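First, the structure itself, so that you have it in front of you.
Up next, chain A:
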Amino acid sequence: MKLQEIIKEENLVYKRTPLMTDNVLSYCPGCGHGTAHRIVMEVIEEMGVQDDTIGIAPVGCSVLAYDFMNIDMVQAAHGRAPAVATGIKRTWPDKFVFTYQGDGDLAAIGTAETIHACNRGENITIIFINNGIYGMTGGQMAPTTIEGMKTSTSPYGRDLQLMGNPLKITELVAQLPGTYFVARHSVHNPAAVRKTKRAVQKAFQIQKERKGLAFIEIVSNCNSGWKLPPVKANQWMVENMFPFFPPGDIKVDGELVKKE
Partner candidate 1 sequence: MGELKLMKGNEAIAEAAIREGVDAYFGYPITPQSEVLEYLMAEQPEKRTGMVVLQAESELAAINMVYGAAAVGKKVLTTSSSPGISLYQEGISYIAGAELPCVIANVVRGGPGLGTIQPSQADYFQTVKGGGHGDYKLFTLAPSSVQEMADFVSLGFEIAFKYRTPVMILSDGMIGQMMEKVELKEQKPRWTDEEIKKMHDKWATIGKTPDRERNIITSLNLDSAIQEKHNHKLQAKFRKMEAEEVRYELFNTDDAEYLMVAYGSSARIAQKSIALARAKGIKVGLLRPITLFPFPEKPLADLTPQLKGILSVELSAGQMIEDVKLAVQCKVRVEHYGRFGGMIHSPEEVLTAFEQTFIGK
Partner candidate 2 sequence: MTEEIIIAGFGGQGVLSMGKILAYSGIMQNQEVSWMPSYGPEMRGGTANVTVIVSDERISSPILNFYDTAIILNQQSMDKFEKTVKPGGLLLYDPNGINRHPERQDIKIYKIEGAKLAAEMGNTKIFNMIVLGAFLKLKPIVKFENVIRGLKESIPERYHKLIPLNEAALKKGMDNPVELKPGKN
């Protein structure tokens, strides 16, 4: 059997979106960024809005997101992506504008920009990758590093007395009147990927309908920073991160989801 005989339209179960470039991902093997990129790009492709979408890349591992996402992109200063997105969306409201930020960018240095963009209800989409560590700079403690978690700047584990508490910024922004849809998901298995994709679809639909700000947290891994092989990293994430950062919708249609 020749290759061409196998690759037939009727046998196709998966096709890479043309909105991902041919560049080889610079992320470590097993990292969730690649999947998260693909989800966002698939949604933009399926909505047919590539011509009208502008992405904002942060500082952090995904600083080079523009190498992989085949859309117009702006690289923002550390933490300032929501302000940059505001500048674009306010002056060109017909465009789809999203930021793609890590935990250090969004929840530490950029906390003010995050909170105020959310509070103003900028009609943008924020994709927040939370892996509890600074990956790009070599595994330092992040605002979302959980209690006891070891990083290069919390080598004996995060001590809450000494280093303060991990920040649940997603729950925090959900409290603000400007956010319309806030959810937390993950990309560690196919079911989670499907849920995340549905949330991203919903987020862009909300932007299309000009209903307000949609904020999607994706709890992810960092094999290199956590010093765990990919499969174990995902297990560790489920066992340790999820209890503190539980997946699910937090705010839907502008209303906080009641916990049972």
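The rule we apply is simple: contacts are C-beta pairs under 8 Å (C-beta built on N, C-alpha and C of every residue); 3 or more make two chains touch, one makes a residue touch a chain; residues count from 1.
A word on the picks: all candidates are chains of the complex that A comes from, given by their letters.
Because the structure is predicted, anything quoted here is derived from the model rather than measured.
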item	value
Of 1 or 2, the one touching chain A somewhere in this complex	1
Candidate 1 partner contacts - residues on chain A that touch it in the complex	50-54, 56-57, 63-64, 66, 69-77, 80, 83-88, 90-92, 94-95, 112-113, 116
